[in-house]
Each structure stands twice: as C-alpha cells, then as structure tokens.
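All protein chains but one are shown in place.
After this line comes subunit A, so read on.
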Amino acid sequence: MKKNWWKILGALLVLYSTIAGLLMGVPRLPILHESIRNLYFHVPMWFAMIVLFSNSIYFGVKSLLSRSQYDDLKAVESVNVGVVFGVLGLLTGMVWAKFAWGEFWSFDPKQNFSAISLLLYFAYLILRNAIDEEQKRAKISAIYNIFAFPMMIVLIFVLPRLKDSLHPGNGGNPGFNMYDLDSRMRMVFYPACLGWILIGYWIYTIRFRISSLTYKQQ
C-alpha cells in the first residue's frame, strides 16, 4: 500500500478530471465554446507521451552502458505505451478539429509534425522486429532511439513555431494560455495532466513486468 499510493492517486485524478472536466463550468470563448473541454483530454496525452519517451531515452542510454537486457525491455515498453498515448493524442485532436476547423485532417503543421514524430517511433519498433539476436537488438535499437530523439524535439517544439498554425496557442490564435486558462480550468487541467502521466507510467510498469517474466521463462 505504501508503495502503491501513486497508482491510487493517478486513478483518482483521472476519475476526478473526467467528471469535473465534463461537468464544471468553462469560460465562454468564440469558436471554441464547449469544445474547450477537450483541453482536459487532449493535452495530457501529449504530456504522458513525452514523459514515456523521455523514460525510454533514459533507459536506452542506460542499456547501452550497462548492457542489461532489462533496461532494454524498459526502453521498448515505454515506447509501446508512449505510442498508444500519441495515437490517442492525435485522435482526440482530430475529433476536436472536426468541430473547430471543420475537417478531421486539415494539414495543419502541428498535426503533420506530430504524425511524423509518431512515424519515428513506429520505425523504431520495426527496426526491433528486423533483428533476431537479443544483445544486438538492444544495442542497435537504443542507438536509433537516441539518434531519433533530438529530431522529435525539433519536430514537436521547434518547427511548429516557424510555421503558421491554427492550433490554439500558435501564431496569435486564442490559445489555452494565461488569458483563457482561468482558475476554474486550472483546477481540472493540472490534475488531469498529472493523473494521465501517472496512469501512463503505471501501464508501462505492468507491461515491463509481463515482458520481463516472459524473458525469464525463455
């Protein structure tokens, strides 16, 4: 129980943010209207994804240095879970875009770049499938992981700022920034982020335990 408090916290926070996110009052903004509630569900996905991918980089570097198979398993399982969160982030964004922009996919730079950055990690997973030998797979995929990470940073954080995007928070659009995030929204948004990050990490630990048991059996 003492060790698992963060799991309970994560579950409670996600439960709270889902209920409060749908029920509590939100500021009335033009165009966005009620769809502003998507902030509680869309943005936390990306936070969870970034945390999981950073975790995977950390264990990628560690497995290069320690040559431990378990570090490699940790790295790949965080990517597996991170990719799911990335896809969920894209989907929640697309549903929102259907109502705010009129199209599921309108070739907005933010949509394109986040899709490409997911491609990077699909390539990583395919690279792993291409190699049979375990030691070699651990080494080569860790190297690709580290090589690809700076590019993901450029894709997600640098390039969208250079292009005109309709995404809230970009280029003078009404964004979810200091002005609009009034205190009511903050009360839900921050717990939602923390909750989803904790849930993502929890799923990752479960997946790692399963795969390390399978590895031990072999």
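Observations on the structure shown:
To be clear about the criterion, a residue touches a chain if its C-beta (ideal position, glycine included) is under 8 Å from a C-beta of that chain, and two chains touch if they have at least 3 such contacts; residues count from 1.
Here is the rule we go by: contacts and distances are computed from a predicted model.
Hidden from the displayed complex is a chain whose UniProt protein name, among "Dihydrolipoyl dehydrogenase", "Transcriptional regulator PadR-like family protein", "Heme exporter protein B" or "ABC transporter substrate-binding protein", is "Heme exporter protein B". Checked against the full complex, the candidates A:A11, A:L64, A:V95 or A:M187 give a single residue touching the omitted chain, namely A:L64. Among A:V26, A:V81 or A:A148, the one in contact with the hidden chain is A:A148. Summarising the interface, subunit A meets the missing chain with residues 64, 113, 116-117, 119-120, 123, 126-127, 130-131, 136, 139-140, 143-144, 146-148, 150-151, 154-155, 158-159, 162.
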